[in-house]
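Have a look at this one before I ask anything.
Rather than the whole complex, this shows some of its chains in their spots.
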Amino acid sequence: MHHAPVDDRRSDRAGRDRPAVTVLHRPDPGTRRLLREITAGMEEEGVPYRVEEAADGGDGARELALAAAQASTLDVGIGVDAAGYICVHHAKLPPDAPAAAGPPSSARTMGHNAARLVVGIPFKQQEGPSHA
Amino acid sequence: MTLVAGVDIGNSTTEACVTDVGEDGKVTYLSGALGRTSGVKGTTENVSGVVEIVRLALARAGRDPAELQTVLVNEATPVISGLAMETITETIITESTMIGHNPDTPGGVGLGVGTTVAFPELPGCAAGSAVICVVGPGVDFEDAAAGINGATARGVRVAGVVVHADDATLIANRLGEPVPVVDEVTLVDRVPLGMQAAVEVAEQGRTIRTLSNPYGIATVFELDPEQTRMIAPVARALVGNRSAVVVRTPAGDITDRRIPAGTLTLIGEKSKRSVEMDAGAEEIMETLQRVRPLADATGEPGTHVGGMLARVRDTMSELTAMPVDTVRIQDVLAVDTFVPQRITGGLAGEFALENAVALAAMVRTSRGPMELLAARLRTALDAEVLIGGVEADMALLGALTTPGTDRPVTILDLGGGSTDAAVSTEGAEVHSVHLAGAGDLVTNLIDSELGLKNLELAEEIKRFPLAKAESFFHVRMEDGTVRFFDRPLPADAFARVVVLTDAGMHPIPTRHGVERIREVRRSAKRRVFVVNALRALEQVVPGGNIRRTGFVVVLGGSALDFEIPDMIAEAVAEFGIVSGTGNVRGSEGPRNAVATGLVVNYASARAAGAATGG
């Protein structure tokens, strides 16, 4: 009967059916640092996540985010395009109305807000210049 | 060095500590243990429990039971509590005047007025007449809607519908002109036909406005002032509902009757006063204050309160083997409560929260067969067994091992059956009281106010926070935070309010939301412990002036609660005293005070002996 809370750091390695926000990004080496910030935002909020590389193609952050949201068991996805532009989407939102979007400098905040979309608390505001 | 165990036999819990005491009185604490008290405190039934707990403590200290030299036992005067609860109001509907249940899914919105007519009679209704259609069991929603639409087409004004099945939205959605529909009326057959009636359904998230207002009903039925006066209680009973039906019957009425619960007589040492039970807790407690100290309490025979007190006395006499007529009630705590109860005469299983009074009574019995208990323990443990000092003195000594405390110190021992308090002034004079009502009463209030009929679950609700399973993989805690789980939650937890116990997540099988359960839990704790803490302090501190209390140390099982200590801190905050949960020996929290005090007492006597002897 007792359920252990999810250990966030294991999420990447975990199976598909475990609840997690999905992050879908272009296979660009420059996004590494960004992904670290995005996932840090989610980890701080205590929401599990899974990071996946998008197959080749010309999709932008929004399309990636939507696909990620649809793949997510929590209905929330993040897309990161080759330029590092970030989009947060929800599977139940109209495709052209994502929940949030921002430049690379907003990576941490985007992670927090994807998590907050799951938790259902108000979004965090982007503070001054970013960490990224 | 002597291996000494201190043992506190409480009403609920037996606690022990194992220590090494030097010749000079220096005490080295080795370990502690606790467990349920076996049998009634102060009787030989306690032996098995004590032996088990002392052995456990010895094992934890890594010491051989054979080494044990001395066992100190508290002077265990049983303080036993009884508990009874009586409803003092009753709601009765006569002549099917109204339907005031709150179905989950009524249909339509608005107010409709007309003459009640059974669904099969609808075809016979004259064009132009205004009717309220009463749909009995077995009628399909499409047939019902078709029948009503047909009547409307003929010019009959079907102004509202009352249905047996859970079909209100289904019917309303299929009507040409939507009208209010109230459903799940179990006894729909008893709705009087051929009478004027009004059906009202409020918008989602709102409550009705017309039928909950006497002048609204007067407008609808064109009542004169005298008739309005008569119908006013119906309006009052409907306040807060989302839907309702009012039928105008010749002698229909709804009464909120006070049940004559009887008179409680409080016999003080100097004076004696009576108070009606249905006056409520506040008045009872004020009366008690005027006759204090209490010598006994009696209830008018043949009344509810008579029965309540008789039950308490019987339990006491059974537990202690005292003759019933020698049982003296030395304190009572009355608490206002309510009990969800089915309204007599309701047509749809209406419930009302009826008022009730819970009465906890406390009896201090004569000192039990302590010598015999000591002798048995001697045999069982093969050690010297000494009966220690007065329990309150020992508890104070133990409490003073809490870092940061000093005399004058006041202890508040929040137990299961009673709330005890003692004060030790700088002159070391000790004054103590035992008050009725503590943790068990809180559990009982939670059980009855939520209608659980499950004391074990009520105890869990008392002790652990709530959450709501929001998906199969996460819960929202009562503070609004969210917690994720790896595996899906148990199916019976989903969409339920659950209590997050040590042993897992237990669903609470009621319709109450998290907020409601939380409020009942917190208010029960307040009604018992805040009231008793203030009562106890007031009685025990010099001159009743709480500001002069010194250090207040809160002890006992209920001091382990996750919110009671905060409530008491807030309640005494205005007196500007230092009050907090005890931390016996800097490590035991609010536990082990008496056991520790016994050893402290023994050691200082020994040191004094050594000093004079040497």
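Going by the order they are written in, the chains are A and B; count residues from 1 in each one.
One rule holds in what follows: contacts are C-beta pairs under 8 Å (C-beta built on N, C-alpha and C of every residue); 3 or more make two chains touch, one makes a residue touch a chain.
From a predicted model like this one, the values you see are computed outputs, not experimental measurements.
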item: Overall stoichiometry - one representative per chain kind is placed in view; value: A x2, B x2
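We take it that only the chains that are shown with their structure count from here on.
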item: Rounded Å distance between chain A and chain B, as computed from the means of their C-alpha atoms; value: 46
item: Chain B to chain A touching residues, read off their complex; value: 471, 473-474, 476, 480-487, 489-490, 503-505
item: Interfacial residue positions of chain A with respect to chain B in the complex; value: 1-6, 18-19, 46-48, 73, 118-121
